[in-house]
Each structure stands twice: as C-alpha cells, then as structure tokens.
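A single protein chain has been removed from this complex, and every other one stays in its place.
Residue numbering begins at 1 within each chain, and the chains themselves are lettered A and B in the order written.
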Amino acid sequence: MSAFGSNPWLAVAVPFIVAVVIAALGRRATAVTQWVAVLGPITASLVGLAGLQGSVASSSVPWLTQGSASIDAGVAVDGLSAIMLVVVGVVATMVVVFSVGYLEHDGAKARYFSLLALFTAAMSLLVMSTNLVTLFIGWELVGACSYLLIGFWYHKPSAASAAMKAFLTTRVGDVGMLLGLALLWKTTGSLDIATITGAAPGLTAATATAAALLLFMGAAGKSAQFPLHIWLPDAMEGPTPVSALIHAATMVAAGVFLIARMWPLFEVSEAARAVVLWVGTFTALFAATIACVQSDIKKVLAYSTISQLGFMFAALGAGAWGAAMFHLVTHAAFKALLFLGSGSVIHGTGTQDIREMGGLARQMPVTTLTWVVGATALAGIPPLAGFFSKDAVLAGVLHAVPAAGAVLLGASLLTAFYAFRVTRVAFFGQSRAETAAHESPLSMTAPLVVLAALAAVLGFFGGSITHALGLEAEGLEAAVAGASVLAAVIGIVVGIVLYAGDLERAEVLKGRFQRVHRLAFGGWGVDALVQRTIVAPAGAIAGWVYRVLDRTVIDGGVEGIGAGAQFAGKIASRLQSGETDVYASLVAVGFIVVMGIVLWAGR
Amino acid sequence: MTVLVLCAVVFGIGMYTVLTRREIVAILAGVELMLGSANVLFIALASFSGADAGVAGAIGLVILVIAAAEAAVGLSLVVTISRRSKRSSIDELTEVNG
Partner (left out) sequence: MTLQVLAFALAALLMLGGAAVVALTKDLMRLVVGLGVFLLGVAGLFLYYGHAFLATAQVFVYVGGVLVLVVFAVMVVHRASGGRPIVASRHDIGAAAVAFGVSGMLVMSLRGSVGGWLPAPGASGASIAEELLGGHLVAFESLGVLLLVALVAVLVIIGSGERR
C-alpha cells in the first residue's frame, strides 16, 4: 500500500502503460490482454484507498516554464480525489470484467480494452491534478475516450454521429471552461488549484461569478445538464459497459467533481450558486419526466443519469457539496449496476426495447435480482445506498431553497416511478419476446453481484465520505427522510400498478395524452429546437462557405497555385540538362548567394 | 589570415577540378582537395579560437576517416562501373537518369 501511497502518479502511469501494451499487442493477444486491462483500474483504486488512509505524497514536476510564469504538472491525492479514484477504479474494474463477457465475440477487443485503460488513466489524471491545466488535459482526454468509445461500432452511422454529437456538445461547454481558465489565470496569475482557491475570497463578486459560471459551463457540458444534455441519450449507441463506466459513473460525474474541487470559488459567488442550483433542479425534474416515457432500456437509464446528475448539481448549488459527492459515489455504484444489468439483459435478449422483454425474472435470475437492488437504490428506499445520499441532497437543498427542494422531491417520485416501470415491464409479467433469453456468463454476473452489494451497503458510509472530504457529517432528518421515502413508495406503487398485466392501462393513458407523450418521448423538443436554431443555420452557413469560399476562393487559389507551379516547372525543367557539373555549380552559386546575404545582413 | 586564404584557394581549386573534369577519378581527387583543405581550416580555426585541442583533434580525425570511407566507396564505384561498361566519364553514366 505504501508504494501506492508514495507514488500517486502510478494511478495515471499504470493504466496508460496498460493501454499502450494492449494496443501494441493487437487483436491476437486479446485473450490475455483483456485481463491485463484490469491492472489499470486496480492501481487507481489502490492509490485512492491509500489516499483515504491519508498516506499519499504529492509529486510534481515543473512544466511549461514561460519566463517568470510556470505551470507545474503535479498530482496529489486528497480526500476528494481519493474518493473519485476509488469510484473510478472500482467501477472500471467491474466494467472491464463485465466487458470480457459482453464483448466475447467482438473483433475489435484490443481497441476497446486499450481505450478503457486509457480512459482510466485520463480520469485519474483529471481527479488527481493539482493544476487546472493538467486537469483540463485529463478532462479533454476522457472526452476523447468517450468519443472513441461511443463510436466504437463506427460502421453504424448512428453510432458515428452520436459520437460526434457528444464530442461537439461537450466542446461547447469546454469552450466556456477554457475561457474560465483564462479568466482565472488573468486575475489570480496562476492555474494552480490551491493558489486559486486560496485567492478566491479576495476576488470581486463579478469576477468570481464570471469565472464560476464559465467553469460551470464546462461542468454542465460534461455532466449533461440542461441544455447541454442532448448528447448523453445518443451516447447510448456505444457498448453498454462503456455507458456504465463513462456515461453513468465517472466521466459525467467529472462536472460535479470540478465544482467540488473549485468549491471556494463558488462559495464566493452567490449568483453562480443559484444558477447551479436551478439548472440542476430543473434538469433533475426535466430529465425524470422524459425517462418516464422511454421504451429503450438504455435511454431510460440515460435520462435517469441526467436527472440524478441534476440532483448533484442542485446539492452543489445549495452549498451541500459533501452531499453531492456522497450521491456521486452511491449513484456511481447503482447506476453502473443498472447499466451493466441492462447490458446483461441486452446480451441475453438481443433487444433494448422493454416492450419486447417481460418475464425475464425466470430466465435471468441473477440479473433480475441485482437489477431490483439497483432500482430500489435508485428509487431511494432504505436501507439501500440511494436513500441515504438522496436524503442528504434533499435535506441540503430544502434547507437552502425550499422551493427547489420541493421540485426535487417531485423528481424523486418520478425517479421511483420510472425505475419500477422498467423493472415491472422488463423483468416481470408475461414474456413478450419471440426467443427465450438466457442468463449471462459468470464474468458478467459477478460484477453485477459486487456492484449490487456496494449499492446495498454504501449508504452507511456517508459519514466517512463526508469526513474524508473534511466536512461535518450530518444525521438523517426524520421529516425529510419520511417525505422522500413516501415519494419513492408512491412512485413505485404507481409504476407497478400502472404497468401490471399487459401494458393495457399504460396504453390507454398514452392514447389520452398522446401529444404530451410524444413531446416527452422526444425529450420535450430540445433536440429539435437545437436542430432548428443551431444545427440548421450552422449547416446553412457551412454550405454558403463551402460554395463561395471553398469552391471559388480557396479551390480557385489552390488550382491557380498548381497551374503556376506547372508553368514554373516547365521553365525550370530546362535547367535539368543532365550535366552534373552544372548542378554542382548551382549548389556552389547557392552557397555564394546565401553567404552574401548573411554577410550583408550581418553588417 | 594566411592559412585562411590558403585553404580557401585550395578549396576553390578543388571545386574547379570537380566542376571541369569528366573523369570520375579526377572528380574524386577534387573532392579530396576540398575535404582536406576544409579539415586543415577547421583545425586552424580551432587553434585560433582556443577551443579544447583534444576535441578539435577528435573531430578532425572523424572528418578524416569519413573522407577516407567516402573515397573508398567512390573508387569502388569507379572500378565497378568501368568494368561493367568500359567507361569512366561521368557524362556517359546516364543509366540511372530519371
């Protein structure tokens, strides 16, 4: 353990080396290298565990020295990064093991596992950086890995375009983040996180608000908050384990991590906190309503993830960043569990549409059992993990802004509803599938069981998590807990009752509110709006640029240069007499001319 | 100054030889003139600049050895060419022209 404690950079180096090795050995060695991939995340979690015991040294090297300004590339593990490291390491380990079964017949396993290891390295760099520049490098690297893994099946056009959409949408946020970094650099003269957070109280309110909001823009893009959430549902085109790791547990939580990391800056700016709070609250409710009507099991989970991230941002905005981190940890466990469970279901049934499933409980007992644990945790039923963390979030928000707390309470009712709607439709009742499903192999069920165990018990570690963050742990509040459990139970009951039997009742309801249903199914039209207001005009501008600038100006110029070169070549070819002494003379003349210029200029 | 002029003149003579001769052996000899004078000039300048004499000598030796290798390869080419085509004038070697 001490080896990991004194060398935190191992959490970045080992996964990176693993990624290179897997990629170098290629597809013939995947039978072995797919297991080697586990080494990376395990190292990350060991460093994280060492950090939780408080025995991690920081290490940094000077880098990018420009005159008097220098940026140190450093890693350090404090409570916050230790928690993130453990989350990343454990979930990534589970996902790697799961993927061995899930991608058993895929030909591109080397690329897949190499990217997973690279992602782990990038994520470790992100969470351990002592410096916003290296943090940003990790930030962009996880984005790149996400892009590559969403587009893993790039021969599917939908996957390729989803990858591009994810990349471009998060890039919108990243532009804001870069501007924020520039602003912080200008005002504090440093990009060292400790320096900035130390200088934060001295900033003017306007500067702090601007910087905080710009950083939040990056965080919102990464964490799929309204209105930059549109990429996450599409990102489900990637392999399901990738969705579990990147688009549920770790990368999308990086936004939450960033704000927690820069918390002193947000503490200065009340306005920025209010924005974070209301964007988070709105996203939580907004995404939950969409999740209620999706029929694709992964889409439900995607919107659920957006909603849960909204909970975390609401908690951040309310000042309860400890609660947000706690919810991040438990959410990572149960949402990774749910995603891997859905992966197991997709693997077993060959479909993602819950209407074509049904009655899976008999055919896939382990998957069903672990799924129910995950869904219950998501709904927030004690004593599972989700209850404790969601309760902490609700309590924090209710104390700060009661109205937002009430909205979140409604969102958690919807959460319980959609969680058990899927559970009821997919796993119980009559089978609607044409072919019988089969239970997944051990390498897939074992991670499910481990994550289910974590989802069940993690709630009891809320105290130690807040303690590791250096905050005071708060006990449960009976009123809040009662209200949230009540909301969850109502949601569960409605979900189960409404979808009992043959989906008839639900169909009737759907028929009555057809317009609302269609709107909600399409994500309340945000995608279409973006398509109309941004993509279409951009396309039109691009078309104009292509026709006018590209065709006439640039192509014309290039072709002109080409024609000129041809003409010059025809003339120059006359020098090509084949007489070597002429060539040598030309070299010598060149020397004379060059030396003449040098001498004349040096005078 | 004298040595500079000497070496420059010899270098020029070497270049003149290279440019005017058609016999490959003669061209190689001209190259040797250029290399030799350059080497002498290098050593002389090293003495004037007060550089470490050991380093200068080492580099001079390197130049010398590379020049010798170049001469050996060039001469072997000459021999081979003349044996294959009975020619030794550079203008007749047009086989590899593009």
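FYI, a residue touches a chain if its C-beta (ideal position, glycine included) is under 8 Å from a C-beta of that chain, and two chains touch if they have at least 3 such contacts.
All values derive from a computational prediction rather than experimental measurement.
Visitor: List the residues of chain A that touch the chain left out of this view.
Guide: With respect to the unshown chain, the touching residues of chain A are 581-582, 585, 588-589, 591-592, 595-596, 598-599.
Visitor: Counting contacts across the full complex, list the positions on chain B that touch the omitted chain.
Guide: 1-17, 19-23, 25-26, 28-30, 32-33, 36-37, 39-41, 43-45, 47-50, 52-58, 60-62, 64-66, 68-73, 75-84, 86-89
We take it that only the chains that are shown with their structure count from here on.
Visitor: How big is the gap, in whole Å, between where the Cα atoms of chain A centre and where those of chain B centre?
Guide: 65
Visitor: Along chain B, where are the residues that touch chain A in the complex?
Guide: 15, 18-20, 90-91, 94, 97
Visitor: Which residues of chain A touch chain B in their complex?
Guide: 578-581, 584-585, 588
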